[in-house]
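Heads up, one of the protein chains got dropped from this complex, but the rest are sitting where they should.
Chains: A and B, in written order; residue numbering restarts at 1 for each.
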Amino acid sequence: MMLGIGFNFMYTTSQFLNFAYGSIYTLVAYLAYYFLRISIGVWFSYLLAMTIGVLLSILIYHFAQPQRIGSLRSAAFTIASALLIEGIVEEFFGENYYSFPLKSYLAGYNRILYHTIGVPVQNQTLLAASLSSATLLGVWFLLYRTKLGYGFRALALDESQAELVGVNAKLMGFISAAVGGSLVSEASLLLSPSGVLYPDMGWVPLIEAFGVVIVGGLGSLRGTVIAALGVSLVYEVVFYLVSPVYSALVPLALAALTIALRPNGLYGRLK
Amino acid sequence: MPSILEVREVKKKFNGLMVLKGVTMSVEAGKIVGLIGPNGAGKTTLFNVISGFVRPDSGSVVFSGREIVGLAPEEISRLGVRRTFQLLKLWEKLTVEQNILVSALSVYQGESARREVRTTLLEFGLAGKASLYPTQLSQGERRLVELARAVVAKPVLLLLDEPLAGLSEGEAESVFEAIRRLHVRGSTMLIVEHRVKVLMRNVDRVVVMDQGVVIAQGNPADVVADPKVIEVYLGGTPP
Partner (left out) sequence: MKWYTLFPALTLFALPMFPFFDIYSSTLDLALLFGVLTASWDVLAGFTNYFNLGQAFMFGLGAYTSALLSVDWGATIPETMAASTLVSAIMGLLIGIPSLRIKGPYFSIFTLSLPLLFEQLTFIFPNQLGGERGIFGVHKLSHSLIGSYYATLVFALASLLVLYVIGASGTGLILKALGEDEDAVRANGLNPTTYKIFGFVISSVFAGLSGSVYANVFGFVEPMLFSYSVSLSVVVMGVLGGLGTIAGPFYAAFLVELLPPALGVGQTEATIIMTIVVMILLIRNPSRLHRIIRTEKVKVEAHPTKR
C-alpha cells in the first residue's frame, strides 16, 4: 500500500524521466523534519516542505525539458540535480544522519483497530493509506473526468495530434511537473516519518516506484495503479512469510520478470 | 532465369488495418525491378517484411532458395539482402568513411574491411569526402553514401526505398548513374520510386501495388498500358 503512493509520482513523468525525484523525496523529508524542529507547527511545516518540493520539481523541469535539449541531456541533468540536492542535504544535515523520525501525535498505534483485529496498526500507516487512496482517487478523477486530464491523456498518446486539437503541450508539461512534484512530496511526508532519515533515502522509494512503473508500463495510469497494488501485495506476502530482508528485492524481481516477459509492461506503450 | 527473391501471399495487419493483403511477386537474378504504386499501397511495408524488420502474419519470403521470414534483420542482411531507407538513416556522428566501414565490418575484418571501404568510396566518387560528416554533404551525396554503405558488403539483392526522394534533377541523375553501374555489374535490385518516368526508363520489370496487393507486373511498356494501372493513377500522374 505504501508503494501505492510511490508509483504515482513516476507516472506523471511519462513525458520525461526525472531521476531527481528521489532526491526531492529526501529533501522534503529533511525539510519537514527541520521545520518541525524549529517549531513552526505541524501543518505549516508539512505545507512548506511540500511547496518547496513542488517548486523544485517545476524548476528542474523548466531547465531540463527534453524537447528543448534532447532526452539524453535531460536525463543527465536530472541525475546531476539529484546529486546536487543530495549534496546540499548532506552539507546541511551531515552524512549519516540517522536522525529519528518526526514524533508527533501521529505516533503510536491505533487502539481501536488493535482491539478489533488484534494487529497493531500504526496511526501513521493509517494516515498514509487513507491519504494515498484519496490522492489516487483525486488523480484518477483529474485524469479521467476533467478537461485537463483529457488533455494529459491525449498528450500521452500522440503529442502532435494533441497539439492540433488545441492542447498546450508546454503548459501541460509544467502542470505535470507540478503534479509529479506534489505527489513525491506527499509521498515523502507520509512515508518518511515512520522511518529514519539519511541522505540516500530517496533512492529506495525511487527504485521501487520505477519497478512498479515498469511492471505497469510507462505512460498509463491504470497500469501503474494495478501494478502498485500487485507489487505491494507480493511484497507484503514475502515480508511476512519469507523474511523481511528478501522482500526488498521483490519490486525489482517483478520488474525484471516483466521486462523479460512483456517489455512494455502490463498496459504501457513506450514511445 | 532463377528467381533470387520470391514473395508468396504475404499478409500483414497493423492495428486492424490490412496493409498487405496477399502480395505475390518475384525478382529474377541480375534484374532491376521497379516497385510502384500510390502512397499507402504497402510498398515500404513490403520492404520491411523482406528485410526482416516486420514479421508478416502469413506468407513466405524465399531468398536464394531459403525461407527468410522470421529471421532477424541483421541475419537477413548478412545473407546478402541489403536495403536503404526512405528517410535516410545515416550515422551523423560518424564520417562518410566510418559510415561505410561499419557496414563493411559485418562481413570483413580489419584491414580488408578498410580496403573495401576505400574501393567503394572511389567507385562512388566519394573519396574526397571520406572524412566529412553527413551534415556537410548535399542531399544527393548523402543518398550516395547510404547506397555505398549498402553496397560495400557486396549484397546479392539490393532493396532501394525511394533512393531519389528529395533530390534535384542533377542529383537524381548522378545517383541513378551509380545505380545503373551497380546493375551493370550484375546486382539484383528492387527499387521503390515515385519518379516513375525515370524508373520506367531503367528497369527490366515493373511491379505495381495498390491497397496491399499486386495489381500488375511485367515489362514497363505492358504495365503502362494496363487499364488497372491507369485507373489507379487516375487523378494522379499516369506513369
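Here, contacts are C-beta pairs under 8 Å (C-beta built on N, C-alpha and C of every residue); 3 or more make two chains touch, one makes a residue touch a chain.
Everything quoted here is computed from the prediction, not taken from an experiment.
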Please pick, from B:Ser77, B:Thr120, B:Thr188 or B:Gln217, the residue that touches the omitted chain in the full complex.
-> B:Ser77
Any idea which of B:Met18, B:Val62, B:Val102 or B:Ile215 touches the chain not displayed?
-> B:Val102
Interface residues of chain B (partner: the chain not displayed) = 51-53, 72-74, 77-78, 82-83, 85, 89-94, 98-99, 101-103, 105-107, 110, 113, 128, 131-133, 136, 149-150, 153
Could you please point out the chain A residues that touch the chain left off the display?
-> 17, 19, 63-64, 69, 72-73, 75-77, 79-84, 86-88, 90-91, 95, 200, 203-204, 206-207, 210-211, 214, 245, 248-249, 252, 255-256, 259-260, 263, 270
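FYI, only the chains that are shown with their structure count from here on.
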Dist(centroid_CA(chain A), centroid_CA(chain B)) in Å evaluates to 49
